[in-house]
Every structure is written in C-alpha cells, then in structure tokens.
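All protein chains of the complex are present and in place, except for one that has been dropped.
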Amino acid sequence: MKSFRRLATCIALVIAAGCQSERAPQFASSQQTQGLVKVAQDAVNAELEAGFGSPSQLAAWTALPVDFGTFSGTVTQVNGSTLGLELVPESPLAFKRRAGLLRGSAVLVASGANPAGVLRAESYNVDGKTLSVIGDKGAAVSDVAKVGDKVTVVGDTLQYGRDLYLRHCVHCHGVSGDGNGPTAKYFAIKPRDYRRGIFKFTSTKPTVRASHDDLFRIVKLGIPGTYMPSFMLLADEEVKAMVEYIRWLAMRGEMEGKLVVEMNNDFSQKAAKDRAIAEVNQEFENFRKTELAGKVEGAVGELKEDWEASDAEDNLVVPGAERVASTAESIERGRKLFLGDKGKCFSCHGEKGRGNGASTEDFNDIPGGEPGKKSDVPGLFDVWGNIVKPRDLTSGIYRGGRRPVDIYRRISAGIKGTPMQAFGTTLKDDEIWDLTNYVMSLPFEKKPKSEAKH
Amino acid sequence: MNKFWPFFFMFWPFVAVVLFFIAPSMGWWFPSEAFSPLGVQIDNLFYLILVIVSVTFVGTHIGLGYALWKGVDNKAEKGWFSHGSHSLEVLWSIAPAGILMFISLYQLDVWRTYRVKSAYPKDLYGVAEVTARQFEWRIRYPAPGKKLQPTPQPDDLYTVNDLHVPVNQPVLIRLRSMDVQHSFFVPALRVKQDAVPGTVIPVWFEASKEGGFDLTCAELCGWGHYKMRGRVFAERKTEFEKYLNTLKAEQGFDGVNKPSESGAEIAKTE
Partner (left out) sequence: MSAVHPTVGLSDHGHGHAGHHEIGFVGKYIFSKDHKVIGIQFLITTLLMLMVGGALALGVRFQLAWPWRAMPLVSQLTGGLFAAEGGQISPEFYTMLFTMHASVMIFLVIIPILAGAFGNFLIPLMIGADDMAFPTLNMLSYWFMWPAIACFGMSFTVNGLNAAPANGWTAYPVLSAVVQAAPGAGDAQTWWLFGLTLVGVSSMMGSVNYMTTIINMRAPGMTLFRMPLTIWSMFITAILQAFALPVLTAAGFMLVAERTLGFKFFVPGNLLINDAPATVGGGQPLLWQHLFWFYSHPAVYIMLLPAMGMVSDMLAAQVRKPIFGYKPMVYSMAAIAGLGFIVWGHHMFTSGMNPALGMTFMISTMMIALPSAVKVFNWIGTIWGGKVQFNTVTLNCVAFVSMFIVGGLSGIFMAAVPVDIYFHDTYFIVAHFHYVLFGATLFGCFGAIQFWYPKMFGRMMSERLGKLHFLLSFIGFNGTFFPMHLLGIAGFPRRYADPYIHPYMEHLMPINRFITLCAILMGIAQFILLFNFAFSFFAGKKAGRNPWNANGLEWSAPSPPGHGNFDVPPVCYRGPYEYSSPLSEGTDFLMQTDPLRHTGGVGNAGDGHH
C-alpha cells in the first residue's frame, strides 16, 4: 500500500545537464537526526529522499502545500517522442514564459489507458505547441501517451527556484536551508535556519507561519542592518519561485524535525545507550513497519494545515483601528507605555530605546531548553540558540520594514522565535499605535550631533 | 622559415585591430551608447584616444616588424654601427610630448564639469541620498515637494537598490557609505564615484533617455561585492512624482487603508 502511495505522489525531477558532477550538492542531516541510532537515521533519510529527493533530483510530493509549477494540456498528436499539445499554466506559479524551458520536469499522464505512466519533459516548443519527452525508465513514449490523454507537467517552478537559490542564497543559507552555508560562519547575525518553519518578520498572527507575501517582501527588500541583502531587481517571478523553494526547504526541515520527534524517545543514541543494539534494531523495524507510514502521513497533514493557514486572510494581523496621528501627545502616551509596567519595553530595549535594557545582561531561559535552566552567558536567546540584541530603536534601522503597519505588527504579534513577544492581547489598538508613534519618533529625538543616524 | 617570426610579430597586431573592429558587432563593446551628455563627451574622448593609440600601435608595430624583417635578411657582414641619433631622439621626444599634452589639456573641461562644484549645472536637482552598504544601495528621497536634507527627516521616503530620477534633468545624489568603501557605477551613464566611509560625496549626472540603467559596485567591498545589483530608473518628471507619491502612500501604510500589501508595487521590474 505504502509503495503505491509513493508512486502516485512522488515524481522525481532530473535537473538540467551540467550540474550532474559527482560533487553535486547534497542535503545534510540535522543534528537531531544524527543523534538517532543508525537504523532510525537511515529511515528518516529514506523518507526525506522519497518525499523530497535531492537538490539535483527534486521530488514533487503533491501532498505538500507547494506550488511546484504545473502545466497541463491534452495530447492531440503523438509523433515518436514528440507530443503535440498546447500547454497551459495550471497553477499560479507556472510561469508562462518559462514554458520553453521545461527540461527535466515530470510529465504525468493523468488519464487514458495508462494513467500511472511518467514521462520526462525535454523541451517545449511554444510556437509549434509540441513537447519533446523521454520515457521514464526506458518506457516507449507511444505506450504511455495516446491522443486525447490529459497530460500534466509538474515541477518547473521548484526547479527554477532551486537554480536561483543555489546561485543567490546558498552561500549563507546552505544547501539544506540550515542557515549554515560556508559564508555564514563569519556573520554576527546568523542567516535564518528554515528548518523550524519559523521566520521572524511576518504579517501573520503570533502562532501562524510566514505568508507568501512576507517571504516575498523580505527577499525583495532585504533585512536592513543584517547581511540579508535586497533582491529588489530580481523579477517578481524569480522571487516567487525562490520563495516557493524556500518554503519547500522549510517543510523538508520540519518534516525531518517531526520524524525525529517521533523517534527520539525510543531510538536516540542516548536512549539506546544501555540496550543491545540488535534489540533496538528489531524494535525499530517493528515501528517502521507498523507506525512510520502513519506518522509521515500525520506530519504531512500538519504541514499542509500550518502552511495553508499562513496565507489565510483571517490570520493576517490587521489593526483594529486607523493609526493614531503622531502628535506630541500620542508620542508622550507611547513613551509612558514604553516605560510603564504594561509594556515593560524598557526591560529589553532600555529606557532610551537603545537596545540595552537590563534583561540583556541577565541570565535568561534558553528557548527549548530545560524549563527554569538559565543560560551560561548573559543575554537574550532566540529559538535557534543565538543571542539576539533588542533593536536599538534610535538607529532608524527597522529590520522588518519601516511602515507604521510593520511596527504595529512587531508589537502586536511579536517577532517569531525571539523574546520579542506579542502584545496584541495585552495592549489595545490605540495603545499599540501610540507606542508605534513613540518608537518611530525615537531616531529624531535630540541627541549629540556626532550620533547623527545613518 | 626565417620570415616566420617577423611575420608572427606583425600578424598579432593585425588580429588585435581586426578584433577591435568586429567587437562592437559582437556585443563586446560599451553596454550601450552613453545616455548622458557627459557620457557622450567621455565616449568622444575615448574614441579620440582610441584613434591616436591605434595609429601609434599599428605604426610602432609596423616599424618593429619591418626592422625585424630586414634584420633577418641582413646579408651585410656586420650590423649598422650606430649609437643613435640626437635629432631623432629630439623628434620622438617632442612629438609624443605634444600629443600627450594635447590629450591631457583637451579633456580638462569634461573633468571640470563632472567634479568641480563651481562648474556644476545651474539647475541641479537634489534627488536622493544613496547610502551604500554591504551589499545593497539604500536610498532616501525627500518627501514630495521638499528639498533633500543632509540629515534624515521623519517624512523621508526610503527604498533600496532602485534609484528613480527625472529624465533630462541634471540630478545630484549625496553618496555615502554605511560601512566600507563602495563605488557607484552606472555604465550606461558613464558615471562612477567611490563612496568613501565618513564622507558625503556629491555626484551629479543627467539621464537623457527614459528607462532603467544597471547600477553596480566598482570598488571591492567584501565577499558579496558582485551582489550589489541596482538600477537607476529615469522617467518623465510627472512619472517620477507619481512614483514618489506611491512610495509615500506605501510608506505610510497602517494596515487599514490599503495601498498595497506586498512589496510588489514598489519593486516593479519589467
């Protein structure tokens, strides 16, 4: 049963020629996976390989909420290995102008005599409306596709995103999206590790993932004050393809994390330390046979739910009221909130908003660590285990954007994965706007001339 | 066989000259014609020097080749016993000196217009402050209808990597750097100016054609030096004002009165 499911949902995509060197990029296992016993590690890797493929051979797991880029059409003619058909973009991210570059995408024959048949696209002639294909595993094209069959071509966008990612992003964010590319080790602020599925600057509610628009905006505008540069001049469709690949990488990482959580109790090296290895292996074999498929299915379900929710309109943080005019009174009210007990902003951002509040010098909880256990070094930690500095609000540099709504959202929904918590429930709309006005006025407060901002 | 080497040394300048002739048609030439009045002057200077240099190049190589050609053939028992000629030395000192002097004086004006403040165009419009940082161009416009101030103002408009300017209008940018040295290079406008940390350098240029021109960094600024892809976008004055107003609406967005949600609006690429 399981293998049938795989066959139906996973389509391997071969990358364009030229990248097939023996040193082709590989996904790396996470540290948590490496903490499992060997058989469990192998199982996790096998699941990931089956569902996601490798960077050079992506798999389009259609159960995932990812737009792989789908074209479709009906075969009007079969001529050797060329199909006559007009391909029409079927999903939003199937970029029409890339239709001529479909090389390597999987061609699913979705109806007709042999619905499970898979071909691979070689090239599509946009003017002549002909698609050259090769049969998968040596299958003859004419056996698989017949005139009148409906055909879907899947995966172009993901491949496009992958190519762009390997060119523009990989040096910092790494092949696996673990934020640990070769260049990353020199940065004071670490590049995002996508594998938790958490992105810091979003427009969505505190527990919701980042939306397509959020990621698009970050890639386009960059994150000022960090080494995340702006990719403003990449075409929108390039950025969209990149974002799709980044989301896909995040899901891959999350899937890995979820599987490890399932196995960690019984099959971590730590848990198996005092047991005979044969016994552990046997037990794992049972787990693999009886439970694993269900766990994978469950995980995919969660991924689908979480990531689809991120784009839902009612998960967007929308202020309940228009911005309060930035008057001296509003700013003053904001200042009081900033310094008051309700917001306690000063405890991290400091009384003058310079990002040097008292808690930056405390020993704080490490997120995800044992409850109550404090860090060895003073500072505030994010969920990735890095020390984060509260923003110096006088610098005029706003990482998540400088529109009033951006500041509002930072206060209302917090910054995900960091100690910047959501104040949406404790503060009223007016109060958040007052606070926003105060924060936005900070760079312009009178200060010594030599500190003129940048 | 004796003549192979003289031929060899005369052959390669020939190849070089041919290469320069076919280069423009192969796309191995200026990325485009110069779309700024100053750029046109720079191009003219370039072509003038190119002609002088090519003539010299071919001339000296013909001389060299001829001397070699005759030299291998020299049947005389001994070479020409000469220690030189005073008048020749004088001649070939004075002639190049004259040419070089001419080149350097001829172009002083262009340099002066480009860099000397008192020679700047009268109707310069201070369009924006461009702050280079690793690895992008941060741009600060004054609010529509206001003048560019040396220090940031609360109503300033910000964007990144995409500098819009009015066409056919000499514009001035205040160029600065937030971290290391960069260089503001717009090949199509023939503009280049280093952004030196700690200094604000005024740069003026005038785009004479509407459209987007690539902006790159021309001074090594770190590992991501090549990533600093930007654009100077020249458009009609009205379009430019419209752009600033869009930017203003975008920047003031409070999440309720909706101008645009994604960054797509301000980051249009064609």
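For clarity, chains are labelled A and B in written order, and residue numbers in each chain start from 1.
By definition in this document, contacts are C-beta pairs under 8 Å (C-beta built on N, C-alpha and C of every residue); 3 or more make two chains touch, one makes a residue touch a chain.
Predicted, not measured: the structure shown is a model, and the values here were computed from it.
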| remark: Of A:V170, A:L215, A:I407 or A:A422, the residue that touches the missing chain is A:V170
| Given the contact definition stated above, which residue among B:P37, B:P152 or B:P187 touches the chain not shown here? | B:P187
| request: Write down which of A:G84, A:P206, A:G225 or A:P367 is the residue touching the left-out chain. | output: A:G225
| message | Please output the residues of subunit A touching the missing chain, sorted low to high. | response | 18, 21, 23-26, 55, 166-168, 170-171, 174-175, 181-183, 185-189, 225-227, 389, 395, 397, 450-452, 454
| Footprint left on subunit B by the chain that the document does not show | 2, 5, 9, 12-13, 16, 19-20, 23, 27-32, 41-42, 45-46, 49-50, 52-53, 56-57, 60-61, 63-64, 67-68, 70-72, 74, 76-86, 88-89, 92-93, 96-97, 100-101, 103-104, 107-108, 110-112, 114-116, 133-134, 177-181, 183, 185, 187-188, 190-194, 196-199, 201, 214, 216-227, 229
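Everything that follows uses one rule, which is that only the chains that are shown with their structure count from here on.
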| note | subunit A contacts subunit B in the complex at 168, 171, 183, 186, 203, 213, 216-217, 220-222, 224, 227, 229-230, 232-236, 317-319, 321-323, 396, 402-405, 408-409, 433, 440-441, 443-444, 452-454
| query | Which residues of subunit B touch subunit A in the complex? | reply | 131, 134-136, 138, 151-154, 158-162, 178, 223-224, 227-231, 250-257, 261-264, 267-269
